[in-house]
Structures are given as C-alpha cells and as structure tokens.
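Below is one structure, written out as structure tokens; comments come after it.
Note that this complex is displayed minus one protein chain, with the remaining chains in position.
== chain A ==
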Amino acid sequence: MATYSTNEFKGGLKIMLDGDPYTIVENEFVKPGKGQAFNRVRVRNLKSGRVVEKTFKSGDTVEAADVHDTDMQYLYNDGEEWHFMHQETFEQMIANAPAVGEAAKWIKENDVCKVTLWNGSPLSVEPPNFVVLEITETDPGLKGDTSGGGGKPATLETGAVVRVPLFVQTGELIKVDTRTGEYVSRAKEA
C-alpha cells in the first residue's frame, strides 16, 4: 500500500481519508517556533466534491489514493449507465449517474471526455470544454432581430437548457462552453 508523508503534501496529491479518495487543494505548514508542527490542508472529496479542512501532525503518513485521469470516448447510454471506451486499449468501462454527474447534460456519442478512475473504476467524468449540440426547441425570435440582445432559453438535444440570442432557431447547431454552460456561437457540423 503506497503512502505519503505530510512532507510530500502539495496541491493535486490524491490521498485516502476515511475510506474516500480526496485531492489536496491547499497545504499549509504550521509550526510554533518551539513546538508541534502541523499540516493544515484543504481537501476535496472526489466522490462528493465537498471541500473540507484536515489537520495532520507533521511527519504522519496517509494512504495514497489510486486515482488518475484518462481520456475516454463516450459510446452510449443503456438507459441507466454510461459506457466509455479507452481510445488505445479499446477497454470499455461503465460509469453510473453519480460519476457522470453534470456531464450528462452535455455529452453525446463519440465525445472524448476526461474520466477520473479510482481503483480502476470511473469516479467522475468531465465533458469536453466545448460541445456542439442541436437546438431541439426554442421560441421563434422576432423577425428581423439580429442584435442578439436579450436572449431566450433553448433546449438542446441532450436535454440541457441554455440561453441563446433571439436570432438562433430550432434545428440549428450551437457551440456551448460546458464550464460555464453558456452559448458561444452558432456552429456548422460538429
């Protein structure tokens, strides 16, 4: 079992705490001139996303979390779970709803996503930064309005709802920034 000493703590290090995988967000070394040294760390639970503070005695060790990121292609959803494939090994993996989370709003077949694996199983899925999706429903804009001022909601083929300019119509493709959930531009083919 791999372990890390507090001396190795730094942002991004993946550790196990109370049975869950965490990533270190921030590590602070705290020590009175004559006294006990501590590492005060902010850690993010990789399952829940919650950030909490933890204190360690300097020199203590913690178990390393077997967590790493890999690029995988999204294949399909079988109605319950999401199937991904490693692009080089062609190995397939199944991610459940908690792991896919918000990414479900944005991804469609063949998109390449960043899948975080814990002990070899998908822990979380990050969609591409930009996706091109078709508008399946939006109110017709006012005729002749091309200013884009104001905007209106539009439902996309994946079910996500984004605000788009008035001139954009049902059936068109648009580019969306998945980090902000905002419309970027009209698009041609994906």
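The rule is short, and it goes like this: a contact is a pair of C-beta atoms (placed from the backbone, for glycine too) under 8 Å apart; a residue touches a chain by one contact, two chains touch by 3 or more; residues count from 1.
Convention: contacts and distances are computed from a predicted model.
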{"item": "Per UniProt record, name of the chain withheld from view [\"Translation elongation factor P Lys34:lysine transferase\", \"TRAP transporter small permease protein\", \"Glycine--tRNA ligase alpha subunit\" or \"Phosphopantetheine-binding protein\"]", "value": "\"Translation elongation factor P Lys34:lysine transferase\""}
{"item": "Option from A:19, A:35 or A:140 whose C-beta touches the chain left out", "value": "A:35"}
{"item": "Residue among A:23, A:45, A:58 or A:169 that touches the chain left out of view", "value": "A:58"}
{"item": "Interface residues of chain A (partner: the chain not displayed)", "value": "7, 11, 28-38, 40, 52-59"}
